[in-house]
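Since the structure comes first, as structure tokens, the remarks are kept for the end.
With one protein chain removed, the remaining protein chains of the complex are shown where they sit.
Right, chain A next:
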Amino acid sequence: MLHEVAHCRAGDKGDTSILSLFPFDDRHFADLEREVTTERVREHLAGQVRGEVVRYVLPKLCALQFRCRQALDGGVTTSLALDTHGKGMSSRLLAMEIELSG
């Protein structure tokens, strides 16, 4: 599970959720880059994210960043969700199963 090798923080801007993903050990960055693709994130968060998902790869920071549109039921002010900021989305992403090389 991604939770064992990576950490994540969620931020929100309007109806957009922004998820940053980092390996605990830099040696796993290549695994994350290979496994945690835009398509897999869209599929994994399908119940919540209704819009476009864009992935940014940041090798100098050993980070992946995902910008997920239409993810927050209209945004923090109008959402009916329990977690209106979608802060829990970071933990949901970490529930993804991935394969590690070596």
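Just so we're on the same page, contacts are C-beta pairs under 8 Å (C-beta built on N, C-alpha and C of every residue); 3 or more make two chains touch, one makes a residue touch a chain; residues count from 1.
By our rule, contacts and distances are computed from a predicted model.
This figure omits one chain of the complex; the name its UniProt record holds, of "AAA domain (Dynein-related subfamily)", "Acyclic terpene utilisation N-terminal domain-containing protein", "Cytochrome c oxidase subunit 3" or "Cell division protein FtsQ", is "Acyclic terpene utilisation N-terminal domain-containing protein". Mapped onto chain A, the interface with the missing chain covers residues 3-4, 7, 9, 11-16, 18, 20, 22, 24, 56, 58, 60-63, 65, 67, 74-78, 80-82.
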